[in-house]
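Showing just some of the chains, left in place.
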Amino acid sequence: MRNPYLLLIFTLIGLPLTAQLSSEETTVVEGIDRRAEAYFGVAKQIWDFAEVGYQEQRSSALLQELLEGEGFTVEAGVADIPTAFTATYGSGGPVIGVLGEFDALPGITQTASPDREERIDVNAGHACGHHLFGTGSAAAAIAVKNWLQENELEGTIRFYGTPAEEGGAGKVYMVRAGLFDDVDAVIHWHPSDGNSADAASSLSNKSAKFRFYGISAHAAAAPQNGRSALDGVEAMNHMVNMLREHVEMESRIHYVITRGGEAPNVIPDFAEVFYYVRHPEMALVDANFERVVKCAEGAALGTGTTMDYEVIHGAYNLLPNVTLGEVMHENLRQIGGVEYDAEEQAFAEGIAATFENAGEADLSTAAVVEPFQVIRKGSGGSTDVGDVSWAVPTVGLRTATWVPGTSAHSWQAIAAGGTSIGKKGMVVAAKTMALTAMDLFRQPELLERARAELNEQRGTDFVYKALLGDREPPLDYRN
Amino acid sequence: MRNPYLLLIFTLIGLPLTAQLSSEETTVVEGIDRRAEAYFGVAKQIWDFAEVGYQEQRSSALLQELLEGEGFTVEAGVADIPTAFTATYGSGGPVIGVLGEFDALPGITQTASPDREERIDVNAGHACGHHLFGTGSAAAAIAVKNWLQENELEGTIRFYGTPAEEGGAGKVYMVRAGLFDDVDAVIHWHPSDGNSADAASSLSNKSAKFRFYGISAHAAAAPQNGRSALDGVEAMNHMVNMLREHVEMESRIHYVITRGGEAPNVIPDFAEVFYYVRHPEMALVDANFERVVKCAEGAALGTGTTMDYEVIHGAYNLLPNVTLGEVMHENLRQIGGVEYDAEEQAFAEGIAATFENAGEADLSTAAVVEPFQVIRKGSGGSTDVGDVSWAVPTVGLRTATWVPGTSAHSWQAIAAGGTSIGKKGMVVAAKTMALTAMDLFRQPELLERARAELNEQRGTDFVYKALLGDREPPLDYRN
């Protein structure tokens, strides 16, 4: 039943295998299996909705309904965000939170086919698998609730319905609103093309739209009367490109010009450029962001334009918690990865054939659990889980909901997420999170150690201050 | 025939009009007056349609219907442009052409109110007065036709329905197709805020969209794998801005960035910049355009991207014909400017109150005809009449269809063009053009002199070659 690779990995990394699940654990795991189809039904509805950030009304309502039906107390519209909610069960400590996302990505659609086939009813898609994320986390929360209930245990399990992860930074507003203040540990996961529970960081990120205002004039008849807002944007970009030499080398700064003038014969009186500033450490993100602002100010001064900017989002780097990570990893090892049946294997091969380097993907890795790693210097992407991880000891995993070799944000991710491959990966995640929560409820000393580890990592004079400042949630950022 | 010094005297001391119109001329002028309301009804319909370039189906059809009803032979869909047409009456020479435009401008709307009031049914408007242009020219053609008919004169009058003047260069395709090859002189006019018939040039212009193609990559995870198309655009622009020092000082080059990337976290694999290159002389436009292309090629080479470009439009500078200009000016003097009644005066004062420098406009200038000038070095804008003027001796005038102080392409222009002020200006233009055409029919030596002047200006080895090359009409450029 268990993946034979697991043993090998175990041998390699030299940890004792506690292969036997307890009776309580078996009950929890089997309970999830029993309701797997129903949960996937929910996920598939959210996949169908494909609602983008802060517009996830139906997706959020569906998950609220599911949890309320299970006896959770739902608080909706938290943190001034209509689609954000908490669903709480139990009383007293410890308090364990589970994160659930459900927003789709705009501009990319796909059916559940292994061939490229766009949906015609919607121009968005779950290319990051958040329909599985939200539903799988709800499944874990419900499983834990059932266990607490059946065993009449003290403690609180709380599901966080967290909107707009993709560029909307929903969780940051929820952290800022104090919604995590009474929580002892937070559990989350993410769809992926493999299975792992690393204690890994991410890049901190702060974004803003810089808007330049000039003076319009006929570009041929009287350009001397005009001040080009686009000149402002280009001067800013020029200075930022020079700035790249003068920031720590792990810094990442990137931009697109979102408004570059209307017609060539009119000097643009408005132009806009959208920046991301990232670094493994949030302190440096803030410092570098200030320097980018100076580039914008200098550009406005030099081009005779004016400038303002709106911070769009901001996220801390993820603070890995090794204490919790080891627990999560051990449970993932117990549960194992995703094994394909013949139909899934055929689907996976179909998807793999569409990869740029077709034939190089090793599909068997979907069944493998990767060795545990601690990665303190983040790279690649960013996530608003970062802010949560600085507030509460936080632990996550990723499971193979996608065919190995699949990139996040690809049509191949949408496709697999709509099939039983997505379902299986979601079930692995739900089980692993439920077992991990049970470990934490039963071993308060783990929570103490995890908290101590967090305190040490944060430093003694840490005070939380959202990178995005005091701005309101940009509820219309996807309009 | 006419005293050339009269002009001077008139303008200098502002004496009332002394010259007597001939009986035939009086008939023509009165005929236009009699049908003024009907013509304005046609113009107002086109104003209502507010159809943008190459999409003027209803406007074109309406004018075709009007002319066909008057006995003109209509040829529609000429030069591979569905909305382009010719309407011809008569036989033998001379052949006199009259140009008529009818395209609206996108993105600007206004009712016929002196206060800012957007129409809600359409997001376009006749901010350049082409509804008056097309109808007024048709009125002139019909008047000339009636005169030819009544007097059983030999000669041909031909109306050119010329679409998409605003950035679509419709006339260039019509010149390229040889539609003006048998014409002896071309007459046109343009709505304005004053009355004049200068022999004035315009800027030659050539435009193109430069498209850069890069390689997409995650901007934080693997920017080294990406090649930014936006880098290509910015490198091109940088070199063009340096190029400004090294072109003749009357050159004008301007651009907007029409596509600047999709999302900051993705290295843009596509970006686009839209350029206009202008100069008083078309030969230098072509030379400077080639240097702009070099900037684009160098940018692609240096940024590891690829580039192509599409010429969007191109127009020669207007070649003033002094022979014809003097005739036109004299007729304009005979007809005189636009005098407001009380209601119009109130409207004009209302409009003038909305000007940036409110109170500075001298409304009485609507009634004044400006002195004749010859301006060989163009400035300001460009027009596709330029290409016509290198093919055929061409002469134009402008009349006060707008309140003095009104800028072209403003909502104030739309507003006035929807009122009797617009009608009066249109009537002045129709009368002046009709009288001018009559002069040319009656005095073939004028046509000979005009042709000789054209030949001298063009030079002996002139061969027409459209600046926009052999491209097809961009029938979808307003989509």
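Letters A and B mark the chains as written, and numbering starts fresh at 1 in each.
Criterion: contacts are C-beta pairs under 8 Å (C-beta built on N, C-alpha and C of every residue); 3 or more make two chains touch, one makes a residue touch a chain.
Predicted model only: the values in this text are computed from it and were never measured.
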Please give the number of copies in the complete assembly; 2 of them are in place here. 4
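The rule is short, and it goes like this: only the chains that are shown with their structure count from here on.
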Chain B-facing residues of chain A, complex: 107, 167, 203, 205, 207, 218-221, 223, 230, 234, 237-238, 252, 254-265, 267-268, 271, 273-276, 278, 379-382
